[in-house]
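Below you'll find the structure I mean.
A single protein chain has been removed from this complex, and every other one stays in its place.
For subunit A:
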Amino acid sequence: MSEPIADFAVIGSTPLARLLAGRLAGSHGRSVLYMGESQSSYRLPRGLDLSVAPITRPESWAMLRQGIGETVKLIGRIAGRGAWSHVDPLFFAGDPATAEALGHMRHMALGFGIAAEPAAPTMPVAHRSGIVLRDALRLNRPIIEPALDQWLEREGVRRLAPEGVTIAEDGSAVLQAGGARFEARQAILADHDAILAHLPPAQWPVLLRRHPASCILTTPARPLPTPVMLEIQSGITLLQQNEGGIAAIGLQDMASFSGRIQLLLGRDRQVEQAGQTSFSALATSDGAPALGRVGTVGADVVAGMGMAGAFLAPALARWLCGEASPFEADWFGARLVSRAPHGPSVAEYAPHISGTAP
């Protein structure tokens, strides 16, 4: 039995993917199929959602500042006050070039009204410099994920757990679920796992690179200087969990990562591993987001949005429906996944980006 053809099939597990699906259906009246697992309550984290990010371009900061209010209001309505916590993330660096990038990030944050201070000399252990961004919001995935799933249902999003997904060159999708066939005019691969799993290799954009990535959870250790720390030259994120453990996430294979984490946390922390996982992640060759249709006609991808991507979901939904403001349209338009390597630069700070095409 065939179902009516939906406008979009959104595939992805992150809050960004869920918010995008819900907005497309609820605010823009599109019919939406959604496929994404709810894993944050039992799997190790592979990313975080933070209202600040190590970005250097003013238009990106402006987009983020616009998106925060709208997204927080939406999430508060969906999941309540426990959906986020206030944190003072610390970005730190160990070499001169990265320290310069930190300076640009700090002044950009100040320019957009975020209190950003140089870190006290003792804060980033064994590192030369750091900045603390005050009063950022960190979304609590285990709390908001089930609430977002209920919200999707209320918004009329049809949730599927398909046995098979086929994405055509024109970007349309066919999903087989429970013996039924579901079609959508346009597939949106809304996070890295979705892109890695479902984007046909023949359509792979040159901009995207696959990286080995790892997460290690430690047993409770001496608290970090702040609950969120990001070593920006390596991209390693350290998260102090509510129960005292430290989750470390980074774009390195497990063998390298484990040693690096021991060095970062220092010998004076009594650290044992309480969990570990390896996975694949994506990075763009210029460190900037990559959005829109692959090859200009294929599936939509959402890649390289970094830790602040969830806060851009409402704007992304508007852009995908052709209802974006001129500023939003310019920002997304400059960051198309099909952008020319030698076109106008939108590069962000992105050291050691290499990786391989799949």
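The rule is simple: contacts are C-beta pairs under 8 Å (C-beta built on N, C-alpha and C of every residue); 3 or more make two chains touch, one makes a residue touch a chain; residues count from 1.
To be clear about the criterion, contacts and distances are computed from a predicted model.
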* From the names "FAD/NAD(P)-binding domain-containing protein", "Putative membrane protein", "ABC transporter permease" or "tRNA 2-thiouridine synthesizing protein C", which one matches the UniProt record for the unseen chain? -> "FAD/NAD(P)-binding domain-containing protein"
* To do: Decide which residue listed in A:13, A:51 or A:98 touches the omitted chain of the complex.
  => A:98
* To do: Quick one: say which of A:20, A:217 or A:230 touches the chain that got left out.
  => A:217
* Residue-wise, where is subunit A in contact with the chain that is not depicted? -> 39-45, 56-59, 61-62, 79-82, 94-108, 110-112, 142-143, 147, 217-220, 233-234, 241-245, 255-256, 258-260, 262-263, 270, 272-277, 286-287, 344-352
